[in-house]
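A single protein chain has been omitted; all remaining protein chains appear in their positions.
This part shows subunit A:
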Amino acid sequence: MGDKIWLPCPAFLLATLFSVLLPGAAAFTPSLDSDFTFTLPAGQKECFYQPMPLKASLEIEYQVLDGAGLDIDFHLASPEGRTLVFEQRKSDGVHTVETEDGDYMFCFDNTFSTISEKVIFFELILDNMGEQEQEQEDWKKYITGTDMLDMKLEDILESINSIKARLSKSGHIQTLLRAFEARDRNIQESNFDRVNFWSMVNLVVMVVVSAIQVYMLKSLFEDKRKSRT
């Protein structure tokens, strides 16, 4: 629970220094991009809230990964309660909004389904959060030592920053692909189960029907015999 930051040991003094001057590093500063996958039971609605500053950008992307029709109702509301997005029975969606100051609410609604629970994946991408980005990069001040070759260092650092940004994008695309693949895999597995089940049912029905047909015919004739004598 962040206990070790408060230890007065000399060895941890540097870490303590970070935490006193920059409480943000000791508390949890949530990351700017986050994704969650959760199960939404049948007939229920679940809402999430995201606090946003003024003039930032909020992008939300969701996908239904598992559950009967693979569809869900989606609702996004501004801090004043005004509905910004309302989608019904969609299987995936992407929305970007330019934000005002306050808590944005978005809800996934599975009330239209009585028996199937849905697995929903959603991702939030926050941009232009302002002072947040500053905080996250401040730790750079606390590194030890200096690098030689000041002139070339600038170029190297620039290319490294660019590589990092591109790798983040790769990671992000991987997350998307993973969500798509999970959905396809779930579809296939449910197909497999359905094929097995209905084939067995089909077989049993065929055998039973043919047996019934034969014995019914037989019984018809036997009754006639009895009525004759």
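Heads up, the rule we're going with is that a residue touches a chain if its C-beta (ideal position, glycine included) is under 8 Å from a C-beta of that chain, and two chains touch if they have at least 3 such contacts; residues count from 1.
In this section, contacts and distances are computed from a predicted model.
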{"item": "Undepicted complex member, UniProt protein name, chosen from \"Exportin-2\", \"Dihydroxyacetone phosphate acyltransferase\", \"Guanine nucleotide binding protein (G protein), beta 5a\" or \"Transmembrane emp24 domain-containing protein 4\"", "value": "\"Transmembrane emp24 domain-containing protein 4\""}
{"item": "Sole residue of A:54, A:68, A:85 or A:153 that reaches the chain not shown, by the stated touch rule", "value": "A:153"}
{"item": "Subunit A, residues in touch with the chain not shown (by the definition above)", "value": "1-2, 5-6, 14-15, 18-20, 23-31, 34, 36-39, 46-53, 119, 124, 129, 132, 139-140, 142-147, 153, 156-157, 160-161, 163-164, 167-168, 170-171, 174, 177-178, 181-182, 184-185, 188-189, 191-192, 195-196, 199, 202-203, 206-207, 210, 213-214, 217-218, 221, 225"}
